[in-house]
Every structure is written in C-alpha cells, then in structure tokens.
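In this view, the complex is presented without one of its protein chains, the others remaining in place.
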Amino acid sequence: MEEYGRKLPVELKRYDDKSDIGTMANLIEKLILEDKVDFLFPPWGTAWLFAAAPIANKYGYILIGGPGGALKLKQIDLPYFFQVLNFSDTQAPALAEIFEEVGVKTAAVVYRGDLHGIEYGEAMVPFFEERGIEVKMKKSYPPGIKDMSSLLKEADGLNVDAFVAACYPDGGMMLTSQSMELGINFNAFFMTVLPFSPSLFKGTFGERGVEGVMGGGAWNAKTSPGARDLVDKFVNLFGEEPDYWGGLYYWASLQHFRQAIEKAGTLDQKKIRDIMASERFDTALGPYWYDEDRYFVNHPGEIGQWQKGVFEVIDVGEKRTAPPLYPKPPWPKKK
Amino acid sequence: MMVTILDIIIAGMLLGGIYALIAVGLSLQYGVARVLNIAHGEFIMLGAFITWTLYTAFGVNPLLSLALCGPTLFLIGYVLYIVLFSRLRVRAASPGAYEGNSMLACFGLLFIIQNLAILIWGADIKGYSFFAFPVDFAGARFAANRLITLGFAIVIGLVFYLFLARTRLGKAIRASAQEPEAAGLMGVNIDRVLALCFGLGALMAGLGGALISMSYKIQPTMGLEYTMIALIVIVLGGLGSIPGSFIGGFLLGLVGSIVTYVEPGLALVAYYVIFMMVLLLKPKGVLGK
Partner (left out) sequence: MNGRITTLNRLQRGIVPLVLLAVFALSPLVLKQYALILLTNTFMYIILAVSWSMFSGPTGYISLAPAAFFGAGVYTSAVLGFALPFPLIVITGGLASFCMAFLVGALTLRLRGIYFVMFTFGLVELLLNFVLWWEVTVTGTTGRVVPPLGNTTVFYFMLAILACLLLTAFRLKHSKYGFALQSIGQGEEAAAHTGIHVTALKMNTFALSAFFMGAAGVVMATRWTYIDPRIAFNPTLSFLPVLMAIFGGLGQLYGPIIGAAIFTYLEEFLITRFPYHYMLIFGITMVIAIRYLPDGLVGLVQKAWKQWSRRKHGAAQG
C-alpha cells in the first residue's frame, strides 16, 4: 500500500468552513489531472464531501466518504462514491428505540442551520413520534450563535425528559457548558457531533462532567478485537484516544479497500470499484460490504453514552457494550 | 423554570457587557487613530488564548491573567502602530486614502495573527470551566462566570472613561481626536499619542478576550465574529464615543437576547439589519445629533 499518494485537500480541514470550496475543487482536479495520484481521499465535512464526490466521480476516481456525508448524496448517481458512516436514517431510529426503552416521554430538538443539522433535526421527529415520544419543542439555531441559554431554559420550562441537539462541536460545547453553568439537567442529553471526541469533549469537561451524556457514534475498544487493536495503536501513536464515531469505520473501510485492491491486482479504478461494490472482506468491524447504493450498512444505528470515562455503545441489541444510564446524573457540583 | 422577561433582559445585559467592552477598544482606534481595525477580533482571540494557556498549563487564575494580557497586547498594538500605521498615515494623500489603506493593512494582520495562532494552538475549539455554577436572582437564573464578566466589563469601562476624561494623557488623546493639528501645535507628539491609542485599543481587546475565555469557548478563527459585533456596536453608539459604545453594546445585547428567544435563526440577521439601518438613517449613532 505504498502508492497512497498525496492527499492535499485534507489540509483544508484546518480552516474548515472558513476555507474556500473553489480552492478545494481546484485541488482535487489538480490531484487527479496534474499529480495523477493513484487514489484519492476525501476532505473533511459534509459540505466538502458533497462538493468533492461529483468531481471525483466525473474522472472515475473512487472516493470513500469519510467524515461527514448526507442522505442527499444518495439522490445523485455517483457510481464511484462509497459511503461509510451512519446517518440520520439509521441513527434516529436507534435513538428513538433507546429512548422508548428507558422511558423518555417528551423531547426537545434543537438543530444547527446547516445540512447536517436540518437532516438530523427533520429525521428525528417522526421516529420519536412513532414511538410515542412527544416533541414539545423544535428550533433551529444559526452557526455562530453566542448564547444558547434561552433554548435551554425554554426546554427546561417545558419539562422535557430528553434534550436532543443536532449540532457541530461549537454549538455542542456551548450547550454543554451553558447547561452546566445554569444547572439545567435533563434526564437524557444527546448531541450528534461532539461527544464522540474524547480529546475535545472529555478533555474539556472532564470524566465527571461528561458522565451520562449521549452522542452520535459509536464504538469503543469492546466492540471487537480489531477495535481494541485500533485503540491501542492510536494511543501509542498519538498519545490520545481516537474519535469514537468514525475512527473504526474509516479503519475498516480502508481494510476493505486494501483487500479489494489486492484482489484486483491493479490500480485500475474501475476494476477495484467493481470488487469493492460486490465483495465482502473481513475487517476490524467484522464482515464488511456495501449495499447496492454503495453504503456501508452492516453497522446501523450506533448511539454512545459516556459512562465512567468510556464511550459505551447503548444501542438496543447485541452491539450494546453497556446498558443506558437513565436518568443522566446531575452535572458535577463545583468545588 | 419558565423563560421570563427578566430572564431575557438579564441575558441581554450579560451579552451586552462583553459587546460593550470589545467595542470600546475599536471605537478608540477608529475615533482617534483613524484605523478601522478589522484585526481587532484577533487581538481579542490572543487575549483569550493567553488566558487559556496560563490557566490550563500553569493554573493561573483567569482574573490574574487580565493583568498580563492587557500590557502584552498594549505593547503589540503600540509597536504595530509605530512600525506600520504611522508610515501609512504620513504617506497618505488624503485622510480617506489613509483610512482605506490602514483598513486593508488590518486585513493582512488578521490573516497573520490568525494563522500564527493556528500554528501555535491548533484549530480546535478550546475552553475551561471557571465559576461554572448557577446564580439565582429574583427568580431568574444565570451563570456565575457571566456575571463576573459583566462586572469586570463595567469596571474596566468606567476606569477607562475616567482615564480619558480626567488625566492629562487622556486629555491629550481627546485633543488629538478633535483637532490633530492644534494638538500638534500644543506640543503633543501626535504620532506617540496615536500609537498610544492604538495600543490602548489592543489592551481593551486583550482584556475582553481574557473575560470572554471565562464563559465562552474559544478558537483561533473566532476573531472576525467579534470584530463584526464590535463594529455594529460602535456604529450603533456613534463612532469614537466611549459612553456610546457602552449604550450600543447593551442595546445590541438586548436585541440579541430578544430575537434569540423568538427565533434564534434570525439573531445575526437582526444585528445586520440594525447595523445597516443605523448607517443609513442615523450615521452618527442612535445618540448622535
């Protein structure tokens, strides 16, 4: 696997949404046309992926969707695009199922005004209602909001059992610290993008601070022997735990990709693509394959919850590594 | 706990205190030194990150960091003015050309400072918990750290106002703002005074940043947001007026809090609508004649 080539677009991650989509589009075409790379790896973030996938597809380059992605991509026909992560259509029902099991009756949903937020915000409501959970509040907030206390207070005033946020790390950090500061505690506190990051989330609020918080994801070292191996390798290499949403998925997708390339015995994108689209290979996540839409569907759902410093998988069923902690304990008292 | 009118008003005040403080520095820089410092937010960010570093690495109380952030940022601002802006000012064909050029130079500074910060601290969100507990007041509930921030913002603003109004140096600054030529004739070293103003603006940004880091999450790219808010506030309060900045700050905070309660998605839209209306209808600020 020496021929991975360069992957410059990844550098743009550092500027995230501040950077320029035109530049990224140019760079991807540069990689393909100028540097003639053998393989292409995706940029970070849903909007970026959305912009990159059609370009890669145009040139017949395989693109495995890493961080980010959206259901909407399914509507465009992109035969060279493979999607790895779980989205709202599998995570929302899994969350609703957990909520029903622990006895959540009412919920408040807030979501970020962007592709990610809208998709999750919209997807969750019908699944909640289907399981008899009443959604008493549903509001969007703009990226760059400076104060979310009125959202929290309103939800608190409505006395909801669960507070659900489809957010990005900026909003998630603000929601967590403001509910701590205001002493507002919900029986269930779920955020999509943030809790899965040990360095960002646990690192900032501490093990006791994050106890009982639920998040999108999820996997941990107990998921499989391969997962334990990945955590060990990652900690050895970087001195911190990996992200518990995508980490294992990307790893497994690369293992699958690698076996497909080996089986193809060529760098021909078309041949590798055909093998990837049809074959199953064994990975750290267990058997790994894509469905007819080229979505990885073997591990649907996946909701996590911080319990004693571990991001436990609490999905109903055999993936569960620990039962859900409900109600969530109160935020730690300040010394 | 319901959201009451009192809740909304106090939340607006808490937000407004910060808005006011970060606007005072920008107002001074533009009002006297004629530099529309688009990089103001980057100075705020530096103050915030210095405080964060001192707290997480050495356990220094963020309130103590105020004493360090202020002077450090003052020095940076002062030197920048001497090296960059004074030369632009002397060379400019007209005051208008100077304002244009110095603003563009500030864009350059924005990129430089922001990217240096990314290289030093990384691009991720950072934060720490400080006085993160609730305080109950007349049935409304607020975070202790935001109350502390508000208190310090008011005290700092008041001290600063007294400095400008009462001290000799303050009078020299005000004289330079009103009649640069006359001030020069009176023996005031105009370049030194303007550099001082720019430095003081940076100092206020540094203090604002330190206070912001106590209750908000911080990021190297956070600057422009705060610059924009400070800009709106000084337009609201009238360019160059310190009391105006405070009134503008609280006004904007209140608007933000009300709109966020009604429809959070429109909070920023409301800010810019107000900004542009004031520019069009009362360019001297809501208090201006």
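Just so it is clear, A and B label the chains in written order, and each chain counts residues from 1 on its own.
Following the convention adopted for this analysis, contacts are C-beta pairs under 8 Å (C-beta built on N, C-alpha and C of every residue); 3 or more make two chains touch, one makes a residue touch a chain.
This structure is a prediction, so every number in the text was calculated from the model and none was measured.
When the missing chain is restored to the complex, the residue among B:6, B:64, B:112 or B:262 that touches it is B:112. Annotation: of A:33, A:267 or A:297, A:33 touches the absent chain (contact as defined above). The chain omitted from view is touched by exactly one of B:57, B:138 or B:280, namely B:280.
Among A:115, A:133 or A:252, only A:115 touches the chain left out of the display. Taking the complete complex into account, residues 8, 11-12, 14-15, 17, 20-23, 25-27, 29-30, 33-34, 47, 50-51, 54-55, 58, 70, 72, 76, 113-115, 117-118, 122, 140, 142-143 of subunit A touch the chain not shown. Residue-level contact of subunit B with the missing chain is found at 30, 36, 84, 87-88, 91, 96-97, 99-101, 103-105, 107-112, 114-116, 119, 224, 228, 231, 235, 239, 265-266, 268-269, 272-273, 275-276, 279-280, 283.
Here is the rule we use: only the chains that are shown with their structure count from here on.
Each chain gets a centre from the mean of its Cα atoms; for subunit A and subunit B, those two points are 36 Å apart.
Across the complex, subunit A is touched by residues 1-3, 7-8, 11, 14-15, 118, 123-129, 131-134, 141-146, 215-217, 219, 221, 225, 256-257, 260-261, 264-268 of subunit B. Partner subunit B is touched in their complex by these residues of subunit A: 13-16, 18, 113, 139-142, 144-151, 153-154, 156-157, 169-170, 173-174, 177-178, 180-184, 199-200, 204-206, 209, 333-334.
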